[in-house]
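One structure, pasted below without further comment.
Every protein chain except one is present and positioned as in the full complex.
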Amino acid sequence: MIVLCCLLFLFLTVLPFWGGIRELIQKKDAAPLHIDMNYTKNPRYFAVSFRKILTAALPQHEPAAGLFSCTLSKPETVEIVETALINQGQTQAHVLFAKTSLVSGKQATFLKEIYVKERAIIGEGNQLRSLACDGDIRVLQGTSFTRWLDATGNIKVAPLCNLGLSATCTQQLSLAQHCRFKRLYGNPVTTAIPKKAVETPESSSLPFQEAAFTLPAKPATANQTRLQRDERLTFGSDAAVAGNQSHLGNIIALKTLFLGDGAIIHGDVKTHGSLKTGTQITITGNVFAEGDIHLGPEARIYGTVFSQGRVVCERGTIVGSSAGIKSIVAKKGIEFGAGIKVYGYVMTEGEGVVW
Amino acid sequence: MLQPVLKAPAHEERGKELIMYHRSYRKLPGSFRTILLQFLLCFILFAAPFFCFYPQVTKLLCQLSKTLLDSFFFADTIKITAIPYFKWVGDLYYLDLPGKLPTLAFSLGNILFSLMLLVFFGFTNYGKPLMISGAMITAIHLVASLFFLFAPGGFPYSAANYSELYIKQQIGIWFFMPLLLGMSILPLPAPWPTKFFAIAAAVLYSLVFGTLRYIVFLYIISQVSMLYMAILYFALGPLIDFVYGVGIYSLYLSWLLKKSKGNIALWRWY
Partner (left out) sequence: MALVLMMKGYLLFTIGVVLVYSLRHFIFTLNRLFGPQRIYYHDLMDSDLKTVTVIIPMHNEEKVAGHILDQLLQADYDWNKLEIIPINDFSSDGTQEILDLYASRYPQIKPLHRAENLRGKPAALNDALQVAQGEVIVVFDADYLPPPGIICKIAVCFNDPEVGAVMGRVIPINTGSNTLTRLLDLERSGGYQVDQQARYNLGLIPQYGGTVGGFRKDVVVDLGSFNTQVLAEDTELTFRLLLHGWKVVYANQAECYEESPETWQMRSRQIKRWSRGHNRVFFNYLIPLLRSSCLSLREKTDGVLLLMTYCVPLLLLLGFADSVALFFCGEIQIFSGILFLLFMAAYTTFGNFAPFYQIGTACLLDGSRQRVLLLNLLLFLFFFNTWYISCGFMEAVVDSLTSRRVPWNKTERYRCSA
């Protein structure tokens, strides 16, 4: 009996190692963690990838109209049409490829992806999965996307639309009131003045005057700020830059920072709390905050805006310039007022909304 | 108490079902409060009973061990002894039995063997981590052998002392094992009954293993030699308890990972 006890004891001692030893021998999970060695950041990634996959799957460069079965990420049926006219309330069940344009009536539903070669006009209250268009896209009121939309031209979105995970285009992306979004990319991304947007959604010109793209002149007496802590303006508690004051150099605030009306900062701003600004402030560099960022009316930011909280841009805020690409990235959410202009990328993991 | 893995994703999370994000900022839904509640339940179900009923458990353990070891001893040389432990709970029981002191030659033989092993461990480059672990354990045995060679009368423990020590240590293991497993398993995204099942399995393993080890240890120090007390204590003591604790954790986690493969609803981002 004691021998049995000893054997059982030995067995129970080595048993816990059994799983590990088996895995060492069988090597079921011995591959390195996957890193995509081809990945480069592209805000239009979804659409570019979809176009590439669909184009490769189609039988020829100019495919004939009709239904066509192919494998995209999984086996799909692609409906190829010259011009797609989707009636009111109609449901499109297949992947749709329109060789010219797409026009949909009210309340249409698209269960699969759409690729339009020229122009797309999406009617009111439509439900779409994803839409890629090689021209302009116009989205009418109350339409909703679950994944993404992308255009190689302009995108104009009417009020009360939900733009899914991503809305991107190579030219202007203009949003009307009460639109919701997560990622936007345009050159620029704009929000219209509500009244005019409702009356003339086709209007291409924005109703505000953009400030000149030239940076404001630096104070003559100030020295060039070097990147040393001792030479940075560092606040240990809640701090403020008074209205119409000009400051040369980076500002780092350990708590909340207030910028008064008309304040001009020649440099970057970082705050470990929140940033709140008055009207018509200017920051020539980047803005970073561990808390929320609230940019007052007609703020002018030449750099990038990044927040671990929310970003609120009141009317007339301009971020970046036509000379390049800048971003607004906020972890918890973004709120845009009217007349916003962002040259580049807007992204939040929370919810983006236009007032 | 429902676990997130069983939940339908909230409306605002539906988009995440459709496009898989990178692993970098994955996290789990859930709250510290839920985990704390589960931990309390774990304490009440598994840890507290050991503390409240250790007199009964240790008595049962001793009775079982005595039954198995009785045949190796003369009558009345092995008996169950009770000593006060926590006065509000009751006495602690252990087996009182005679140990076997090593002879001079036996100690010398063990010294030589330990030295040879140490030389082997020191000069071999194969299986380095095993060699280092082995060398540490052998060094303890060498010290024990030297102790019995030079001061056999000075060894501070009798077999009964050792038996008492073991039981006290085992109560600690039984008490803390479910708590340690609870700390590591309860935060995992799985239905709570499966988590408690895994903890219960560890407790059961601990009960069986602890009992077997007690019988084997007592057999060795009473029938082979007390020289092995130290090595048994340090090499096959609580260290091994954590090995099977971690083993059960890794088995459970492996099962959970297999089950939840491709379940995007499991995750939240940022």
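First chain written, first letter: the chains are A and B, and each begins at residue 1.
Please note the rule applied: contacts are C-beta pairs under 8 Å (C-beta built on N, C-alpha and C of every residue); 3 or more make two chains touch, one makes a residue touch a chain.
All values reported here derive from a predicted model rather than from experimental measurement.
Peer 1: Tell me the shown chains the invisible chain touches, ordered by label.
Peer 2: A, B
Peer 1: Out of B:V57, B:L117, B:I173 or B:A202, point to the residue that touches the absent chain in the complete complex.
Peer 2: Result: among the candidates, B:I173 touches the missing chain.
Peer 1: Which listed residue, B:L104, B:L204 or B:L239, touches the chain dropped from view?
Peer 2: Spelled out, the listed residue whose C-beta touches the missing chain is B:L239.
Peer 1: Considering the whole complex rather than only what is displayed, give the residues of subunit B touching the chain that is not shown.
Peer 2: 22-32, 35, 125, 127-130, 132-133, 136, 140, 143-144, 147, 156-157, 165, 168-169, 171-173, 175-176, 180, 183-184, 187-189, 230, 233-234, 237-239, 242-243, 246-247, 249-251, 253-254, 256-258, 261, 269-270
Peer 1: In the full complex, which bits of subunit A touch the chain not displayed? Write them out.
Peer 2: 16-17, 19-24, 26-33, 35-41, 43, 185, 226-230, 232, 234, 250, 252, 267-270, 285-286, 288, 303-304, 306, 308, 323-327, 329, 331, 344-345, 347, 349
Methods note: only the chains that are shown with their structure count from here on.
Peer 1: Which part of subunit A faces subunit B closely enough to touch in the complex?
Peer 2: Residues 1-2, 5-6, 8-9, 12-13, 15-17, 19-20, 46, 146-147, 164-165, 182, 331, 349, 351.
Peer 1: For the complex, give me every residue of subunit B touching subunit A.
Peer 2: That would be residues 12, 14-15, 18-19, 68-69, 72, 205, 208-209, 212-213, 215-216, 219, 236, 240, 243-244, 246-248, 250-251, 254, 269-270 of subunit B.
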